[in-house]
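A single protein chain has been omitted from the complex, and every remaining protein chain is retained in its original position.
Think of it as A, B and C in the order they're written, each chain with its own count starting at 1.
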Amino acid sequence: MAKAGGTPTLEAATVEGLGADELLDLHRRMVRIRVFETEAGTLMEAGELPGFLHLYVGQEAVAAGAMATLTDADQITSTHRGHGHAVAKGAQFRPMFAELFGRLDGYCRGRGGSMHINDLSIGMLGANGIVGAGLPIAVGAAFASWYRGDGSIAMTFFGDGASNIGTFHEAANMAAVLKLPVVFVCENNGYAEFTPQARHMLLEDVADRAASYGMPSEVCDGMDAVAVKLAVARSVERARAGDGPSMVEAKTYRYYDHQGVKGLRIPYRTQEEIDAWKKRDAIELLEARAVADGVLGKDVFEKVWAQTRADAEDAIAFAKASPEPDPADVLLNVYTTEA
Amino acid sequence: MAKAGGTPTLEAATVEGLGADELLDLHRRMVRIRVFETEAGTLMEAGELPGFLHLYVGQEAVAAGAMATLTDADQITSTHRGHGHAVAKGAQFRPMFAELFGRLDGYCRGRGGSMHINDLSIGMLGANGIVGAGLPIAVGAAFASWYRGDGSIAMTFFGDGASNIGTFHEAANMAAVLKLPVVFVCENNGYAEFTPQARHMLLEDVADRAASYGMPSEVCDGMDAVAVKLAVARSVERARAGDGPSMVEAKTYRYYDHQGVKGLRIPYRTQEEIDAWKKRDAIELLEARAVADGVLGKDVFEKVWAQTRADAEDAIAFAKASPEPDPADVLLNVYTTEA
Amino acid sequence: MTATLEKGATPARTGRQLTYVKAYNEALHQVMREDEDVFVIGEDVAGYGGVFHMYDGLLTEFGPRRMIDTPISEAAIVGLGVGAASRGLRPVVDIMFMDFLAVCLDQVVNQAAKMKFMFGGDVRVPLVITVASGAGLGAGAQHSQSLEAWLAHTPGLKVAMPSSAYDAKGLMVTAVRDDNPVIMMLNKKLLGAKGDVPEEIYAIPFGQATTVREGSDVTVVALGRMAVEAAAAAEQLAGEGISVEVIDPRTVQPLDTDAIVASARKTNRVVVVHEAVTFGGLGGEIAAQITDIAFDHLDAPVMRIGAPFSPVPFSPKLENAYVPDRAAIAAGCRRILERS
Partner (left out) sequence: MTATLEKGATPARTGRQLTYVKAYNEALHQVMREDEDVFVIGEDVAGYGGVFHMYDGLLTEFGPRRMIDTPISEAAIVGLGVGAASRGLRPVVDIMFMDFLAVCLDQVVNQAAKMKFMFGGDVRVPLVITVASGAGLGAGAQHSQSLEAWLAHTPGLKVAMPSSAYDAKGLMVTAVRDDNPVIMMLNKKLLGAKGDVPEEIYAIPFGQATTVREGSDVTVVALGRMAVEAAAAAEQLAGEGISVEVIDPRTVQPLDTDAIVASARKTNRVVVVHEAVTFGGLGGEIAAQITDIAFDHLDAPVMRIGAPFSPVPFSPKLENAYVPDRAAIAAGCRRILERS
């Protein structure tokens, strides 16, 4: 198993048990994230985007694998590093890029920015600028599922660093006591900003904290979308069956800096470490394995990349052409005014 | 082991390993709590005390056993149910009763009341009206011990209910990561207000939550002052040796209602349950065992009771005679004005 | 069946007497009957009925699906409310003492309040957060605060401060039906106060002040329980030949500036009174609004009466002196009349 922040020692990705369609679905979700984030990073480096940008590159297998277990009726809450979750859940490039530019056609009509992208029509209950704040909100979404008995579930994403804040503890315990259909997915990339995991908690596995709530948990390879999907699917099944919450921890890595693309200051990570993780790049792993196993051909993947790049190009052009919000409308949507 | 909120199945108290002096010390601390609280309850029932009163009767073994491991240089933080901790740490009856009456000679000069009694001269850093708030403050006190390297430690008391609030989690993790000399003592009386433990958490032992922080923990019989002292002493030793924080859970029971003496509404506990716990009353257990083992005679205990009752009588008279604070002084002590 | 009071309408009083807390409780019974999406969650709200009896009887009628006890986890309780509300339910979250908002304020001000705006409008957060506020019970510095100024300063929130049983019911009905997060501040000292409460369900619109008493010499704008004290002061001053108009804004966010300014224009002298400490309290906001709009009508600067700048003291003697009361209000009125 990978040591967070250390050298990855995971086995090669598995494709077992998943059909070509499912693999392609995972691949497509990952590629869409990778392309979106790479483009966003380029735009930011070029000084074209206002505000902060917490890129998801490197962690694609987690969002892709987890989201492949959900339907649009299922709800997720996300984090400051939310683009990957949005894209994997099915968000569109056009309003996403438009939001990064602060334009009227953005998901938040330019009001929210990177950290507040949401799409209620697909069950994406929003990124969040406050570490840990999404966890209890997901518990509330799961409460609504339970209250209505509509078969939907909720899933919340959080980092290794977030597992130290009070809301993690409160949300997990609340979900367990009320036996709500929610899955807690920890994306352990080994760092909270610039602090390595070993300096912010003493356990190796965040998942072990689930025991405090009588909650089942498991750890999976967060560079392997198939492994993530299979692990999360077990938790989702429990949630749908009315057996309450579960926790899944995916060991993963972010390629870029905490915020933006390149770290400007102290090298809190070694190049060696970064390289080692990149050798197990989730997309490359999946492609290589699928090709080696003869499940899918290289050409299929190429098409996905090409199509996705074209989508991004289109979306960026769309975003740049989108009008800026009108300052006269600043009070819009502070309140819901009429029923 | 006692099931919190259920029928106690603990063995009789042990006096092993403790000398007559130590037993008498434990006894004296417990009796002082019992008498103080019983008198306070009587005064409250008679309508003589303003505000809230969360009585500690039933839980005396915990405060007595734990505090017997500390010196005045060691710091504690307490809870809304703080009288027992204050008394066991060495607080005086006179300023305690005066504070309950809101008088000038009270520990808070009448400004604080029951929930804020403190005595910095003996390392009592205050009761606290906010559930869970004392935990990180104790971590800070322990930080000061570590920073100064003065050999002192800190201890924080909290209930089963408090183990569900965010500050419990944050404080425990912080203490563990920084390896601070602090002991977390959970007084599990089986209820958070009127909610039984089984409905506010899924574990039987709060102490198991220490594992989330890589922290050693143990459970002890909270009706047996000797058992508490021995268990807490092990944690204190670790703290003093620089081995970081530990957690001790004491299974105990409160005899009176959550607030005040008698519950006025729904019987959230059965008389049977209350009676069963009272059969293992901490003071009676200790007395009976010490007498049976021939370590101490009944007369010694009688003297303690008599002396303590006299102290209480004196203190109540003192408190009643203490002047009320002057409304002209309301702005006193909002700020420290001169160094 | 359901009456929503029009602006300026005088609600029908029926002579039926109910306590403030019972009126709040009746509102919940009625809105829960009318709307299956309403549920109540908090510490000891179900089995125990709430530490202030606010939720008595609801578990029996609505069962454990709609009346939910929780662990001591305020941030998760409010967060649960936010998540459930964003999915269309109408949670009523109980946070017991208002002071406890400090342990969960992020979910209130950074999540519930901002979600709709940050999301570009695509969400509604019909969430009610009920808190017990106010001093006067010897509850000490951490169980006695009036923190409406924090909340009214937070765009996205609404804040109701009922001063009577009638308002407790009517404002609660509106709060639950509102599609925005609402803080419902029940005053602890008023819980047992009886008043006229019609049995039918009725809603008092937010942002509509009520004229507790008409008068012509001086206007007292009084928040929450201070409306009761102001009315008593007015009664007393009437005996001295001073005619006091008492305005209770009922909600401080939104604030009925029109009604307040209209009264100021009529009496030319205004006293604003609240339980919160004066410095940084809403008295400043209200005074500034009045002065800005009706400057030329004022015979004297708007006077503010609030608590002195200290935490709430425990001792009854100190606490009584600390919280503004009818005597302080009457004195203020006399002073402002002398000054102008």
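Note that a contact is a pair of C-beta atoms (placed from the backbone, for glycine too) under 8 Å apart; a residue touches a chain by one contact, two chains touch by 3 or more.
If you're wondering where the values come from, they're calculated on a predicted model, not measured in any experiment.
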item: Candidate in contact with the missing chain, chosen from A:41, A:123, A:161 or A:245; value: A:161
item: Which of B:60, B:170 or B:287 contacts the chain that the document leaves out; value: B:170
item: From C:142, C:164, C:180 or C:219, residue that would touch the chain that is not displayed; value: C:142
item: For subunit C, residues in touch with the removed chain; value: 75, 99-100, 102-103, 105-106, 108-110, 113-114, 117-118, 140-142, 149-150, 152-156, 253, 255, 276-277, 279-289, 291-292, 295, 300-304, 309-311, 313
item: Footprint left on subunit B by the chain that the document does not show; value: 75, 77, 106-112, 116, 118-120, 125-126, 128-130, 133, 135-145, 147, 154, 166-167, 169-171, 173-174, 177-178, 332-336, 339
item: Missing-chain contacts mapped onto subunit A; value: 50-52, 102-103, 108, 110-116, 128-133, 161-162, 164-167, 192-195, 199-201, 265-266, 268, 324-325, 327, 330-331, 334
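The rule is simple: only the chains that are shown with their structure count from here on.
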item: Separation of subunit A from subunit C, taking each centre as the mean of its C-alpha atoms, in whole Å; value: 41
item: Computed distance of Cα centres, subunit B from subunit A, in Å; value: 45
item: Multi-partner residues of subunit B (at least 2 other chains); value: 164-167, 199-201
item: Shared interface positions of subunit C, touching two or more other chains; value: 70-71, 73-75
